[in-house]
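A short worksheet on the structure shown next.
Here the complex is missing one protein chain, while the rest keep their positions.
So that you can tell them apart, the chains are marked A, B and C in the order they are listed, and the count of residues begins at 1 in each.
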Amino acid sequence: MSKNYRLAEGGRINREHTVNFQFNGKSYSGFAGDTLASALLANGVHMVGRSWKYHRPRGILSAGAEEPNAIFQLEKGKYTVPNARGTQVELYDNLDASSVNCWPSLDFDLMSINSKFARMMPAGFYYKTFMWPKSMWMKYEHFIRKASGLGESPRQNDPDRYEHAHAHCDLLVVGGGIAGLTAALAAGRAGARVMLVDEQAEFGGLTLNSHAQIEGKSASQWIEDTVAELQAMEEVTLLNRATAFGYHDYNFLTVNQRLTDHLPLSERKSGREKVWQIRAHQVVLATGAAERPLVFANNDRPGVMLASAVSTYVNRYAVKPGNRVVIFTNNDSAYQTALDCKAAGIEIAVVVDARAQSSSELANTVRSAGIEVLNGSAVVDTSGGKHVSSVKVMNLAADGKSVSGSVKNISCDLLAVSSGWSPVVHLSSQSGAKAIWNDDQAMFLPGTPTQAQVSVGAANGTLDLKNSLHQAALAGNAAAKACGFDSDMAAPSAEALASEAILPLWQVPSIHASGRGPKAFVDMQNDVGVADIQLAAREGFHSVEHVKRYTAMGFGTDQGKLGNINGMGVLAQTLGQSIAETGTTTYRPNYTPVSFGAIAGQNLGDELFDPVRKTAMHAWHEENGAEFENVGQWKRPWYYPRNGESLDEAVNRECLATRESVGILDASTLGKIEVVGRDAAKFLEMIYTNNWMKLEVGKARYGFMLGEDGMVMDDGVTVRIAENHFYMHTTTGGAAGVLAWMERWLQTEWPELEVFLTSVTDHWATAAVVGPNSRRVVSAVCDGIDFSADNFKFMDSRVGKIGDLECRVNRISFSGELAYEVNVPANYGRYMWEELMQAGAEYNITPYGTETMHVLRAEKGYVIVGQDTDGSVTVEDLGMSWALSKTKTDYIGKRSLNRPDTLRKDRKQLVGLVTEDPKTVIPEGAQLVDNPGAPMPVPMAGHVSSSYYSACCGHSIAMALVKGGHHRTGETVYAPLANDRVIKATITDTNFYDKEGAKANA
Amino acid sequence: MPDLFQQHSPLVQIDFGELQDNAPTIEETPFLGYLNLRGKTSNMAFVAAVLKVLGVEPPTTANTMVESGDYRIYWLGPDEWLVITPTGQAGKVQSELNAELKDVFSSIVDNSSGLTLLKITGENATKLLNRDCPLDLHPWVFKPGQCAQTRFAKAGMTIAPLRDGSGFEIIIRRSFADYIGLWMQDACVEFE
Amino acid sequence: MSKYSIFSLARNAMSYHQNWAAAWRSPEPKQQYDAIIIGGGGHGLATAYYMAKEHGMTNIAVLEKGWIGGGNTGRNTTIVRSNYLWDESAHLYEKSMKLWEGLSQDLNYNVMFSQRGVYNLGHTLQDMRDIQRRVNANRLNGIDGHVVSAQEIKAAIPHINIDQGCRYPILGASFQPRGGVARHDAVAWGFARGADRRGVDIIQNCEVTSILQENGMVTGVETSRGKIMAPKVGVVVAGHCSVLADMAGFRMPIESHPLQALVSEPIKPILDTVVMSNAVHGYVSQSDKGDLVIGAGIDSYNGYGQRGSFSGIEHTVSAIVELFPIFSRVRMNRQWGGIVDTAPDACPIIGNTPVKGLYFNCGWGTGGFKATPGSGWVFAHNVATGEPHELNRPFALDRFVTGHLIDEHGAAGVAH
Partner (left out) sequence: MLLIECPYCGERDETEFSYAGEAHIARPLETEKLNDAEWADYLFMRKNPKGAHREQWLHAAGCRRYFNAERDTVNYKVKSTYKIGEQS
């Protein structure tokens, strides 16, 4: 059924291993070592896709990373991958590929009708239309969107895993062609730590196609030997199938290694891709050069191919991309393709050379092989439906600006084109070296390095073997020397090859008037033609960056690797300026696209996306059915439902049990910092708003920390353990920030203070035992402490023992109950907890979580920083000005409290709310208004920050920040809700329970 | 001392016993003593006191550690060290230091339950650690006697090469230990 | 100059598009203007447009050091919404939203403003409280929006992961239906064309190098293309505002940070709304070209490099895969950065300065694209009349002195 274009011999494929695959539902076969592109060509398949905008038939154009057309959907279901470049997909058994962007089929694509309306769709046409009627835009857009995009995203979760690796080396060589291998060899022999990465399966680059000799052996033998030598070196790492996709500051490069994509699905396991983050002392970029296509009418027809790609298919894959070829070039390199084709038995119709003459050794060899060369000529158009069948050739003026004479029709099924070479300067440009235009070579060369990197070989514009090897050896030696290794490797020998100058030809002059005639494409993937660039220029888009954005040139999956330079040439010509003046667009990562999964690596999922911090009692909570709440990175028990209780039911039970008997809370997550040194109290005086000098040893105090802007930043209780030793608590979420904040003041502002800070958050496990029976429980567990009310008062701290274990007990309360916080080293946390549970059993000790904790504290009007404050609330706003020292001249944030805005009387102030209907709980986040019937925008009086049903009070309670609220006690406010319900509430103070504090002081 | 069996290591929920064939060996050494020691080496009294109690001066060269009998002292910062003691001895050493340093600007904080130690050994130890640690662990650069505080994935760690070159020990925080353990277990899938 | 329409498109197609006029002229700068706007981003161009349209000032120049729209306007993730928390910002952004809703018609330039809705996800109980609070405030301010549950999110965005067992499960979201995205470059071009049509000179490749003053009054500017005089100068240079303030002799409460963004390869439509998450830290929408447009937070350090650090990209991408596991095999195509002018309260600074006749409009930070028309509209008023409009009065520089900050960190949250 399919034709066989496989050469009888040669190539680097493994003919022993036949590989069956599918394309658009049809079965084909190729060989191991094929790419999807070479295998399709071997089966006579050129047309593989449709273009983005006009849905024109498109064929395989290149043999590498630069491919704009041969974009496939690989596989189906969970393994599917959109937009794979067929030129880089290694063939594997049962590979399933299909074309993108065509419907219902590649051959018959309904959207190809766009081609007919192409004239209505010049660059930027969207901006000029679809505006009326206004209401229709979302409909228009729906259809625009449908037509956009190439492949399909998977619809199922990815079955693969991805990995990361950090690496360091003396020298990183990107590109394993002969230049990269040579540089690596020089540094490797010197003993340096070298990494060499290449995106292909095999090392060797373009030279794998070549018949040249290096050091007296065939190039491929030399490559094989060199790779073997490198592999044997202990400090050298070779990565194949590894693309350097980003070059960042400080010689940090990212490399994506594909580990399994070349394997049949059934053999894939473990990591699919690995992203290497490499810091290199020195970098050698040996990324080669990409051949440019020529721009002329209908230059996008399947069967038009880069000349070097033709050589690659013939030599490397033993595939004939056609039976009769026309070669169209403006430089010498395509003559080699003529020889390669001839050797492969491809008939050569003619070599069309834009240059008036060509007389290099290579050109002469071609002529003497009996191949016709038409100098001073150009292909001006192609014919054929879905495949080129003939080309039109005319005479080209010496300056390349016009064509003349009769039109020669030459039949062919392959058109090999070359417009010269563009060094792959992507990584060099990303590193900060601005590419420099070179007129003689008609190419952008790597610019002056701003980091320790250098380009060699074709990447440096050196298109001959001898010089490439020479440069590479020098660079390898220099890199090794820079890292302290003695290195003086001589360059591998090879013969020099002289070539003649190129005739830059950015577009073949059209035989049609400007804007007319068939399209001549610059960016094939995005269907940007010469006329689009000219139109953009005409409309005032002169900057190359504007042209890019107006026409979408270079926006595709290929990032304009083939088209951009031609486009810049066309723009320069249109604007009558030089290419140097026109400049390039910005080179950015990624060099080629990289799976999101690879960039994310392992850092995904419930355990690994972000650290899950667990307390010493975590397993107990799990075993006892806790539901957890995320608080910062911690998992805290939220509530402990019993027998299918709802959150509310469980919380009501936990609250009542605690207030009536005793409850227990895991409080280990609070930040804990030891503050030690002669100036510890002095330091706290600056950090907290209240006084600390006179706090007695063994006593605790509650304090607020402000930012310098005067707003509440954190709060907590701090215990004076000894004269010069404090033990500070911070909020769970604030711990790391508070420590860094205090260190900053100590280290940068007051280094003279004798204070040391040490975080002990992880060292201590803390259980809060809360409720009227708490004294009984803790005294049953802790020895050596006199728990009597007189000897162990509220805000006292004591040291005792649980068995032989030392424990620290603080009588502090975040609930208004009699309460003790018992602290032991966390290795004993679970032991302590279980002891307390056991001792509490007779009092029905009830573990409770954060939700009950919230309710209990709200009943007492205690605030939670971050819930009842939002970075715009002062201590005064909270109604807690008792916590502001009146005697201190300064503390952090004090000065800000006297700014006009902080003195305003109508600031939002914390109040309590009681709803008219005791059962109604105002949703947290409700806004409060004085007049719910006011017209929009309705003036807002404040908002509800905390709100609960209080089982202990028997009615709902809430805290709210209300403008001027401290003076509005007894007034009514309304909470209008989204469902049009309005809740009426009365402003109260914030203490709803045991106002006198009898319980906590019991 | 309370019974040791009453202790629970932070890695109580993780089993490193059955990793892939080529995975490095990961073993926890739980329940060592860890003291966070602060002081100024410019103060001779401080140095002398440390020398007296621990038998060695606190190292002043960044990123190094010293051993002295059963103790190991890691440099953590210009005025900060981590003293590792055998199980159950932190309290004793702390009191001795406290006694000697009574009138010297210093701080000795027991963090024994706050940290734990993992040994990661075997051929692929470096590979595993460099999966998400940005430090250069190559033996040319990071030698026995050196130590460093750095990160592993999104958690901090203190790391030192083992004397015998067989791998590394890392010291991690209790509350992140489970996370690091799971991360490593997951990463070991690579080493089939 | 012809109006853009399907008819002019057809007419021009007949003449092979040879007769389109330039969207804006490229005039030589004059020596004197009535007003100069420094900065040819969306905000600067909009300012000039509304000065001409609403205030009849046409002898104006917009001076742009590079190419118009090449700053943050050309590198943002295009999210437009107005669901801000505090009244002051809500009113300003809502003004902008209203202008967006008629912008294509007003400018006669399709800016492809797509009201596909914006979700702000909540992952913690506190997130949900904040969401409730903001949505309630929005509704009372006449701004659309509601709180939706995880199930409702799933129904609207089938590919999102609402598994409650994941690290930061989605508990709900705020949803603003009128929010969406727009074609960022077209916004700059549309305003430029509109301003140019009213006589404004748009002068590119013209970098302002100093600000000329006499007796505390601005008189003009020195540029890379010579001296240009004007009694009024409006500075709208985003990340560069500290540089311009330095030229004028004062300091700003601004720090310029890199903010990165990235796109995937183009894929067929799969996400037709905008999803943002503070806690997981990333946001994503799909452009009309098919690429997923993704961003997150700023890089911590000050930077004018239009690039940031890879670690930021790594975190952003993992956040997106966490939210949308199916995107794991989709590939990232390109990444870039902008220079965002962050203010201490995540709100802009718009108004008069210590120098008479010199006005600043900056501090939009990570979220000013959505404000482009509104910002231009109020700033036009401010520059033209010398006095702030009611809508921008609260955003004066002196709020840092009085302490009347408008803390929108919660609403601004993840950069957008």
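In this text, contacts are C-beta pairs under 8 Å (C-beta built on N, C-alpha and C of every residue); 3 or more make two chains touch, one makes a residue touch a chain.
Because the structure is a prediction, the values reported are computed rather than measured.
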Partners of the unshown chain among those that are drawn: A, B, C
Of C:260, C:277 or C:309, the one touching the omitted chain in the full complex: C:309
Missing-partner contacts on chain C, residue numbers: 240, 242-243, 246, 251-256, 300-305, 309-311, 344, 400-403
Hidden partner interface residues of chain B, rising order: 62-63, 76-78, 80, 134-135, 148-151, 156
Residue ranges of chain A at the interface with the undisplayed chain: 248-250, 252, 277, 279, 432, 450, 708-709, 740, 743-744, 747-749, 751, 889-890, 894-896, 899-900
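Going forward, only the chains that are shown with their structure count from here on.
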Inter-chain centre distance, chain A versus chain B - centres from mean C-alpha coordinates, in Å: 33
Distance between chain centroids, defined by C-alpha means - chain A, chain C (Å): 22
Per-residue multi-chain contacts in chain A, two or more chains: 277, 601, 603, 607, 610, 612
Chain A contact footprint on chain B (complex, rising order): 1-3, 6-10, 12-13, 30-31, 36, 38, 79, 91, 105-107, 109-115, 127, 130-136, 138, 140-141, 153-155, 173-176, 178-179, 182-183, 186-187, 189-190, 192
Complex contacts: residues of chain C adjacent to chain A: 4-6, 8-10, 13, 16-18, 20-26, 66-67, 69-70, 74, 87, 91, 102, 104-105, 108-116, 123-126, 128-137, 139-142, 146-147, 159, 165-168, 183, 185-186, 189-190, 204, 264-270, 272, 280, 286, 288-290, 307, 309-310, 313-314, 317-318, 320-322, 325-336, 344, 399, 401-405, 407, 409-410
Touch list for chain A against partner chain B, complex: 161, 163-168, 193, 269-271, 277, 279, 601-603, 607-608, 610-616, 618-619, 634, 674, 676-678, 754, 756, 758-765, 802-806, 825-831
